Structure formats: structure tokens, C-alpha cells
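And now, subunit A:
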Amino acid sequence: MSTALYLSTLLAQVGSGRLQGGWEYIWASYAIAWGSLSLYALSLWIRRPKADAASKE
Partner candidate 1 sequence: MKPGRPISLLKTAGVLLAKDLLIEWRTRARLNALVFFALSTLLLFSFAVGPDTKVLARNAGGYLWLALLFASVLALGESFRVEQENLTLDGLRLAPADARAIFLSKAVGNTLLLTGLGLLLIPVMVALYGVQVAMGVRPFVTTLVLGCMAISAPGTVYSAIASNARARDVLLPLLLFPLIIPALLAAAKATSLVLQGDPMNQLPSWFGLLTGFNLIYWGLGFVLFPRVIED
Partner candidate 2 sequence: MNTVLQVISAAAALASVVLGIWLGRKWAPPGSRVNAKPVLWGMTAAAAVLLGLGAYLGLVWAPPEREMGEVYRIIYVHVPAMWMSMLALTINFVCCVTYLFKTSWKTDALAESTGEVGLVFGAYGLVLGSIWGKPTWGTYWDWDPRLTAMAIMLVTYVAYMALRRFVEDPEKRAVWSSVVGIISGVNMPIVWFSVKWWRSLHQVQSTPKTVDPDMTLALRVNAWAALILLTLFLLHRYRIALATREAEVALPEALPTDAPGPHSSRTSEVA
């Protein structure tokens, strides 16, 4: 029964010709993108030249 229901919704999706939902993929993508950008920014900050701190003090 449940498979039939699932199949009917699937067929309806095929009929309308548009992918439904998929927000989990979008959230995952945004998380990966912003995560890697901030990680790289962090790594740049960690590697910053030490003379910088000395000259500012």
C-alpha cells in the first residue's frame, strides 16, 4: 500500500516534470561552501606573518 502511494507521488512528480524538494542538498552545499571558505580564512589567519604582530605592538 505504502509503496503504491510512494509510486503514485513519484509518478506525479515525473508528470509535472519538476524535481520536488531537495533542500537537504542545498543546505549541504551551502554548509560545505561556507565551511571550506571559513576554514581557509582560519588557516590564513593562523599562518599570518609573525613580524606583523611585532611591528604592531
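One rule holds in what follows: a contact is a pair of C-beta atoms (placed from the backbone, for glycine too) under 8 Å apart; a residue touches a chain by one contact, two chains touch by 3 or more; residues count from 1.
Behind the choice of candidates: all candidates are chains of the complex that A comes from, given by their letters.
This is a predicted model, so every value here is computed, not measured.
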Result, touching chain for subunit A in the complex among 1 or 2: 2
Subunit A - residues contacting candidate 2, complex: 17-23, 25-26, 28-30, 32-33, 36-37, 40-41, 44, 47-49, 51, 55
